[in-house]
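Note that one protein chain is taken out, while the other chains of the complex remain in position.
Chains here go by letter, A and B, matching the order in which they are written, and residues are numbered from 1 within each.
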Amino acid sequence: MADFLQLLVSGLATGGIYALAGLGFTLLWQASGTINFAQGEFVMLPAFAMLALAGLGLPLWAAFAVTCGLSVVVLGWGFKRGIADPLLRHGHMPVVVASLGLSIALRNGVRAGYSAEAHPFPSLFGDDLLHLGSVAVTRADLGTLVAALALVVATQALLSRTVTGRAMQAVAQDVDTATVLGIDVPRMVFYTFAVNAILACAAALLVAPTYLVKFDMGETLGTKAFFAAVIGGFNNARGTLLGGLVVGVCENLGAAYVSASYKDAVALAIFLLVILVRPQGLLGKPVERKV
Amino acid sequence: MIRRSHWLIGVAAAVVLLVAPALVRSYGVYLFGYWLVFAIATMGLNLTVGYAGQASLGHAAFLGVGAYSLAIAMKAGFSFWLGLPVAAGLCFVLGLGLGFPALRVQSVYLAFATLGFNIAMWLVMRNEEWLTGGTSGIDDVGRPSLFGLSLAGNLAYYYFILAVAAVLAALLWALLRSPWGKAFTALRDNPIRAESLGIDVQAYTLLAFAIGAAYAGVAGALYAGLVQFVEPSPFSLGASFLMYLMVVVGGAGYFFGPAVGAAVGVLVPEWLRFTQGWYLVVFGASVILLMRWLPGGLLSIPDRVRARRAAVTRGTP
Partner (left out) sequence: MTAPLLHVAGLCKSYGAIRAVQDVSFSVMPGEIFGVIGPNGSGKTTLFNTVLGQIASTAGTIELDGRDVTHRSPLQLSRCGVNRTFQSLQVFGRMTVRDNLLVAAQEHRGSMLGRLLAPSDCGLGPRADELLDLFRLRDVAGRRAGELSYGQQKLVDIAMAFMSDPVLVLLDEPCAGVNPTLVDRIRELLQELTRRAARASS
């Protein structure tokens, strides 16, 4: 029983990270129809950047802040101008393909040009165990879960309680109406890309200590982030959180009680089940096709 | 109406396909065979993606199922001539299965579903050692013999692949010229209108996946005989992505797109071998540039030139 709870908590922690990566995914999709196959690499690059900056002597919080800034410029604005904007007018698949190419280029660029090894990353929370009743959970797992939840709630608040956030939501729902209302659509879309970049940085900060920093650390993360987003409901931030947590927990439990070698297939199986049985996701609203 | 330029290209191609392999070293013969195998698989994907407008990022899984089916069948003592149709048939059925998500979701959701299918198949190939030999794979796959004549020699096996490719290409041509071809195009360009005209959109979607998969299954079986060693790594997500790119580079929806795309996909790694670790970076960057500047693929260049000329004569910029 104690094992089960432990698996549950660490699954929730991993799920929180999936939710962060998936949230950015959802926002990008809603605001601009962009599918970012390189989302995993958007987590990997900041991890390396923070490591490098910390190596130069910066304290971790400063490294994080600087990396967020860099990320917004390169992975937010650069990605938008270089790939999303020119390709979106051809449909969704060209962006998918180009972002796949980007993912391959970034992953192998880091491997060939920087380092092919795994590097340790300083932990935010320390390594000790906390005892809640009979269960021992790592402080890191608990801290990660709380941090992820806090960020998702903060993002949700930004979107629904601030003027800018509501403008971003308007753009996501109906670009034409938003334009007519005088909303600066390109700027709102850029803000979405920026939020995605920052959320990816946060995910990097939380995932790197446990999984180490390596060129391929983003490989499965990106796919699972997408699965998490769809499972939860692609038009819904709370849904993405739920989706991420469900995936994280089921993966952990599945690997422990069913089969470890098929761990990566758990997210996929849930995803397939959801799109066949309830395509709008667990918390999403059904979308009617207009003729 | 066949223009003179088409005749010349056709003759040149026939010469290259029939004569050139006899003149090159055995590695060259191997490359020719490799190219044709991928051309066949890409033909199938072109039907699914280019002509029927579906999203499929899991095609390498069918290549793998075809290869493993043949290898397992031959290890069990069955002949190549039984293994080949079994590979095709099994992939046809699997393709029908993969088509079902396509009935429920479109474009990017479908892309991810097919991608997930690839992951699942690859995991089975890697984990189920009792069937597939796991990461060690299946070694020493044999080659067929026809009426007592052995096709085991490299050149002979190449001509065998060429014959199969020619037959499959002819069948595809006939399919696309038939009413089914128009139905697929209607499905791609306007599924709602197609449905209101009585086109069974669901049936054609399933068929687009199934036929495409069957082609990849045959290609996989031929691949197994070519390389004579089957293991999971050539059937990963990366391979699926590469095949999708072959369709796009050649030109989705163009009949000879796969031949062109597969040639690029097979030759470019050879040329870029010298870049070692950077090869994939160059590859990834090229993909981005390709999508920006030539999303229609190489065979779309004549159409674009024609359209630009027409726009100039019409007086529009």
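Basically, a residue touches a chain if its C-beta (ideal position, glycine included) is under 8 Å from a C-beta of that chain, and two chains touch if they have at least 3 such contacts.
Nothing here was measured: the structure is a model prediction, and the numbers come from that model.
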item	value
Touching residue (missing chain; options B:Leu17, B:Leu96, B:Val201 or B:Val264)	B:Val201
Selected residue (touches chain absent from view) among B:His6, B:Arg104 or B:Arg177	B:Arg177
Absent-chain interface as seen on chain B, which is shown	175, 177-183, 185-186, 189-190, 192-201, 203
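Convention: only the chains that are shown with their structure count from here on.
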item	value
Distance between the centres, which are taken as Cα means, of chain B and chain A, whole angstrom	33
Residue numbers on chain A that touch chain B, as the complex places them	29, 35, 82-83, 86-87, 90-98, 100-109, 111-113, 223, 226-227, 230, 261-262, 264-265, 268-269, 271-272, 275-276, 279, 289, 291
Chain A partner contacts - residues on chain B that touch it in the complex	55, 100-101, 104-105, 107-109, 111-113, 115-116, 119-120, 123, 126-127, 192, 238, 241, 244-245, 248, 276-281, 283-288, 291-292, 295
